[in-house]
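Missing here is one protein chain; the remaining ones are kept as they sit in the complex.
The block that comes next holds chain A.
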Amino acid sequence: MILRRYKTSLLAIVGLVLLLGYYWYQQPLIVSPFGFRLLANQGTTLALAALAQLTVVLTGGVDLSVGAIVSLSNAIAATYMGDSPWSVFGVVLLTLGAGAGAGLVNGLLVAYGRIQPIIVTLATLYVYSGFALLIRPQPGGSVPGYYASTLTGAWGWLPYSLIVLLVITLAFRMPIMRSRLGTAIYAVGDNPGGAHMSGINVPRTLVSAYVIGGVLAACAGLFLTAQTTSGDATVGTSYTLNSVAAVVFGGAILGGGRGVALGPIVAAFFISIIISVLFAAGVSSFYQSVFQGAILILVLMFGNAWTLRARNRLTVLRS
């Protein structure tokens, strides 16, 4: 039963293991406390963004504003954080609140405005990017050193970033997804009409999913700030589409209703690390994005070949 639940994550796991194996062969130094820390930090921001995206995708929507919320969080954190532990704490809360607010607006527009998610979040992508630019017109700002090292440091072989990711996944997202709300999110994505007929409050479920997504995107922004230790209103741009890629690669279905956290997290690491691997393999930087895209397509094709082996094709089309 448990295996079945995580079966959709298998492709991403196999992909990451092979990629890391090849990386190790190219660059033996990555198997070291320092290398582990580097790898973990490299993937955590996208992993959090992918969790944000996954929560929305499960309802059958998509959140194009994830990258803008990452940028906005980064701008807020790097601009206002200050040095004292109390101001750091306050600004972290403020940033998370901003993420929740951004998600709330997305959710209200989708659920009650009856506008398609892709258009709502495309519009708010511009709005939130605008806010980020207002807060931080030029790159700059700073965060205290202890803030950065607490999130990106390591204890021997154990990078703190993995602990952060684990805590957010297991202590924040998982309890929600295992509650009635979580089941409702899956149900709404799986069969919205049926969800309504079953007495689920569909609009409230949608709003909740976007709020959770907004908070997780803000978490991604906060971690990114620890990594870069400065603010930049455009730093999050790449996370929008990469988070969608990670979610799909991680076994979730864009139509909604299916997907677990493990796959997208692993896929996020795959996507984040691949650039470094291509660099280590000596691929010219001109070809790196070509290779990056081609590898993603190949991996996904390999994964689909698996499902297409099903005998009755109607079941494939239906699923």
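The rule is simple: a contact is a pair of C-beta atoms (placed from the backbone, for glycine too) under 8 Å apart; a residue touches a chain by one contact, two chains touch by 3 or more; residues count from 1.
In the analysis below, contacts and distances are computed from a predicted model.
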Expected UniProt protein name for the omitted chain (select from "LLM class flavin-dependent oxidoreductase", "Sugar ABC transporter ATP-binding protein", "Spore germination protein" or "RNA polymerase sigma-70 factor (ECF subfamily)") would be "Sugar ABC transporter ATP-binding protein"
Looking at the whole complex, which of A:156, A:199 or A:282 touches the chain that is not displayed?
A:199
Contacting the left-out chain in the complete assembly, out of A:28, A:113 or A:175:
A:175
In the complete assembly, which of A:143, A:187 or A:226 touches the absent chain?
A:187
Residues in chain A touching the chain absent from view:
1, 4, 175, 178-180, 182-184, 186-187, 190-191, 193-201, 257-258, 309-314, 318-319
